[in-house]
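Structure below; questions to follow.
Of the protein chains in this complex, one is absent; all others appear in place.
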Amino acid sequence: MNNQVSAEPLNYLNHKTGLWSWLTATDHKRIGLLYLYAISTFFLTAAVLGLLMKIEKSSIGPTIMTAQTYNALFTLHGIIMIFIVVIPGLAAVFGNICLPIMIGAKDVAFPKLNLFSFYVYITGACLGLYSQFANGHSPDAGWTFYVPYSAEVNSNIILALLAAFTLGFASILTGLNFIVTIHRMRAPGMTWFRMPLFPWSLYATAWIQLLATPVVGITLLMVVAERTLHVGFFDPKLGGDPVLYQHLFWIYSHPAVYVMILPAMGVVTEIFPTFSQKPVFGYLPIVFSSLAIALVGYFVWGHHMFTSGMSYESRWFFSFITFLVAIPSAIKVFNWLSTMYGGSVDLQPPLLYAISFIFLFTIGGFTGLTLGAVATDIQVHNTDFVVAHFHYIIFGGMGFGFFAAMHYWYPKIYGRMYHIKWAKIAWGFLFTGFNVLYFPMFIMGIQGMPRRYYDYDPKFQLGQTISSVGAVIMFIGLIAMIVNLVYHVRRGAKAPANPWHGVTLEWQIPSPPPHENFDEIPVITREPYVFDNPYTKEK
Amino acid sequence: MSTPEHTEHSEHSEYIDVETGKMGMWLFLFTELFLFGGLFIVYAVMRARYGEDFHHAALELNAFIGATNTVVLLVSSMTVAMSLTAIQKSQKNLAVGLIFCTLLLAGVFMINKYFEYGHKFSLHLYPGSDVMRNLPKGEIMFFGLYFLMTGLHLFHVVVGGILLTIVMLRVKSGKINKEHFLLHENGALYWHLVDLIWIFLFPLLYLIT
Amino acid sequence: MTTMFSGASNLAAGVDRAFIFIFAISFIFTIGIVVAMIYILIRFSRKRNKNPQQFSGNVPLEIIWTVVPLILVLFMFYYGWVAFAPMRKVPKNSMEVKVIGRMWSWSFDYGNGKISPDLVLPLDKNVKLNLFSEDVNHGFFVPAFRVKEDVIPGYKNYMWFQPIAKGSYDIYCTEYCGLAHSSMLAKVVVVDSLEFKTWLADLKVVSNDHPGMAVLKANACITCHSLDGTKVIGPSFKGLFGAKRNVLTDQGEKEVVADADYIKRSILDPNAEVVKGYNKGLMQSYKDVLKAEDIDKIVDYFKKSSEQK
Partner (left out) sequence: MEDHHDNHVTSYAQNFKILFVLLLLTISTILIIKLDLGPYTVAMALFLASVKTTIVLTYFMHLKGEKLILRLMVGGVFLLFAIIVIITFIDYYFRII
């Protein structure tokens, strides 16, 4: 194998070449990259749909599309963003790339299964896209597919449901793989509490993926059965119970929101110590808060149904537990701040994204509390307030977490460096645009602007227009970020093995990593975040 | 749905670490549990709502066939467990024979199901039929659940059967032996799960009338 | 403009108090976090602080920032709860109105034969709304009153409140219900009780429309069917009577003439014969909604309007 022409040492990117070697790769890093390219494509597609919706809403009445198109757009936007982008998102991309390295393993426990789940994912994603263009109407039930509408409307709902089902299956397999990997493949000496925090957050996430997804799987199948066979489990015309559908849907989909945010929390937990050159503050509290979020997150699903006519007692119960699940998040936020406190803080792009994560997540989280209190939720349920809440927390949380991860591990993944200044400017646009885009939606929501509305009352004109301007600013930021990252994959300056002076295992191997990560499996002798390596000393 | 393990042969050794493989299988079984769990929740809610109708509808089911199938599955569960004992004791032929018994019993189960479904179909009682559409709502619901639950279970019986056939062939060829029987163990685990689910389906659908 | 603090029902004050409490805490903490963050970024920047301190935890601190937020959220829960609890306890003396939601219009049935497209209510009187849906889920939302409950078919959901200020307020549908979800709007009009009484007692429908036209309007047929030939969701009613139609049935495609019988079938069982080029499942059967004589009125109207041309 030593007849390589290029001067580059062999690594996972070049040890085999050709499209086929990529499509059949079982190397976790390559699978991670496959996911990265797929997910980015889908993200951009759905983001453009979001932009189109905002343009439509920039003025009253039909602007650039019909109501039918708008309804199909937010459905597709929601389905792609939730099921295809953010649920697999961080876990499938950076989990795959970094998890085995960070725990000192050569690969995940079941590499072929890993590749298999990628193809399941692609199948599901294509099915989702296909549902838009297949004969008949694009699906238009929203990403929540509430019955009876979704059981009766004449659009390609079945395809969309099957897509979500398939994607769920991929998600289950990834989760399964990670749990086993973490249990069985840790390097010698790496006890549970010597494991870095990103793997910990993936561990908590994986359990949710594993145990919550099947419930929605069977639920969606039941809706399919309902549409094809006329047995109504949920449709009241056939004797079914529409609220039962909501229960089953949210039994999955609430825990799923923690599938989105936990890995992002894991990412920033890696970033803060590295850029402060200081151990994580409160390792154990962070570990246990991840587990607590995963566990308690199973029991709060009913907060999406406060107005559904659920029993009085349930509303009480779900509201109460919802508030409890906020506590572990609070613990994390405070620990992150304390990690930076007293450190030697270097404001590089990853950290910039990480601190905006804290800011946006805090706003998203607090508005989550507004939604968690029954009385206030009654007012803002299904209004733009909810839309703003989850964009703040998903896009501002998971999305910015993803960007942070991208900027953090980029040199590791490609062995190249992006342009730092450009990265900061792009961040500026993204961050500003983000707030201009979504903040007005909180205010309109409180005033009563309902969501999934194609048209609106003149009193919301100003807010909607400002918000549309925000979307355009974001658009500029995103383009700048993407161009910067894509361009430097090949042309960037060569990156050293450890550009940020990190201490977790992935920084101790070359960039890009060799095919099997480690020539020799490392033996771990101490806690993950001890900053006494030569890099700090030399400063 | 295939089991995770037999797709896996890492580059380093032909056999995968036993504990790893088994844990993977267990996790997979958990997802199956929640898959049927969703159906059980629907069943419970609907039963609470349509107690009377469920009562009437359940009378339509043949408890005898149900009971027979319960016994069939329990015995098959035992034979597959025994085959594992046999392989651990290096009694290859006995192991093959026991798996074969299990497969036979699976066959019996399916034949029973064939008659059971056949009877329903001859009464035009199947999802989408006119007869079924005209039943009281609770009965439609019962039969809908009945067909979905037993149908999904039957699907698992088929998958389990295929899996055990592969296991049997590999035992025969010696690929599964006293040293390496992870796939055998996992196949057995899957088969027991099929049994477990039936343990709940039987009283809920056939008995509680 | 309905701003946040112009609650027009008795329930608004409690809800607003919960809002203010939660927002105040959120605001304080968010500002606190931002200030702390900026301070840290400046004070401990790599330029200023070359030697990071290596501490990694502090138990009392962890306890503080677990317990303090816990107490605060319990208060939030409390405020949210006390404002909500009365919403489900309907006072005995409430006047009842039946709210009917359908794709995509509301109607309000006062029980005395009065059915209105807007909700007219007397000032300072408790009202209980019984929420019914004829097709899919809808949401009944009056922002100014801080009330919202879903209108779900097969469920008997309800809400109550007492309007405390005269005026006209928006009603929105907040549960996605298809194409014209965003135009499923209506108004609550709060008037004083005298005015309300006369309004309620007035059962005649003041309109010069053909009686059939009145039925079409009252049942919101014309949200889907235009009268002027444009294609909305369903086929236009213009020139319907006696026209030839290609319809798809379970047996296949066939041509029919739109006679009285066909029109009746289309209203009672719309999905048995679906007009070519339109979608099945959008129009629901009006079997339980329209009385036989209403349908006759509609047919008569179609006949007359076709004859005019």
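A, B and C label the chains in the order they appear, each numbered from 1.
The definition used in the following text is that a residue touches a chain if its C-beta (ideal position, glycine included) is under 8 Å from a C-beta of that chain, and two chains touch if they have at least 3 such contacts.
Only a predicted model underlies this, so the values are computations on that prediction, with no experimental measurement involved.
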Q: Would you indicate which residue among A:Y37, A:Y119, A:F193 or A:Y312 is in contact with the undisplayed chain?
A: A:Y312
Q | Full-complex contact with the absent chain, from A:K112, A:H137, A:H183 or A:R416 | A | A:H183
(Q) Among A:G32, A:G50, A:P196 or A:G302, which one touches the chain that has been omitted from the display? (A) A:G302
(Q) Please identify which residue in B:Q88, B:N112, B:S129 or B:T165 touches the non-displayed chain. (A) B:Q88
Q: Name, in rising order, the residues on chain A that touch the hidden chain in the full complex.
A: 183, 211, 243, 247, 251, 298-299, 302, 309-314, 317
**Q.** Missing-partner contacts on chain B, residue numbers
**A.** 17-19, 22-23, 26-27, 30, 33-34, 37, 40-41, 44-45, 48-49, 63, 67, 70-71, 74-75, 77-78, 81-82, 84-85, 88-89, 179, 188-189, 192, 195-196, 199-200, 202-204, 207-209
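Methods note: only the chains that are shown with their structure count from here on.
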**Q.** For chain A paired with chain C, centre-to-centre distance based on mean C-alpha positions, whole Å
**A.** 32
Q | Centre-to-centre distance between chain B and chain A (centres being mean Cα positions), rounded to whole Å | A | 35
Q | Euclidean distance of C-alpha centroids - chain B vs chain C, Å | A | 46
(Q) Which positions in chain A are in touch with at least two other chains? (A) 241
Q | Contacts with 2+ other chains: residues of chain B | A | none
Q: Enumerate the contact residues on chain C facing chain A in the complex.
A: 1-4, 14-15, 18-19, 22-23, 25-26, 29-30, 33-34, 36-37, 40-41, 44-46, 49-58, 61-62, 65-66, 69-70, 73-74, 76-77, 79-84, 87-88, 135-137, 139, 141, 143-144, 146-150, 152-157, 170, 172-183, 279-282
Q.
Taking the touch rule as given, give the residues of chain A at its contact with chain C in the complex, in rising order.
A. 67-68, 71, 137, 140-142, 146, 148-149, 152-154, 236-237, 241-243, 276-285, 307-309, 312, 315-316, 319-320, 323-324, 326-327, 330-331, 333-335, 337-338, 340-347, 355, 358-359, 362-363, 366-367, 369-370, 372-379, 381-383, 446-448, 450-457, 459, 529, 531, 536, 539
Q: Show which residues of chain B lie in contact with chain A when the two form their complex.
A: 4-5, 7-10, 16-17, 19-20, 23-24, 27-28, 30-39, 41-42, 45-46, 49-50, 127-128, 132-133, 137-138, 140-141, 143-145, 147-148
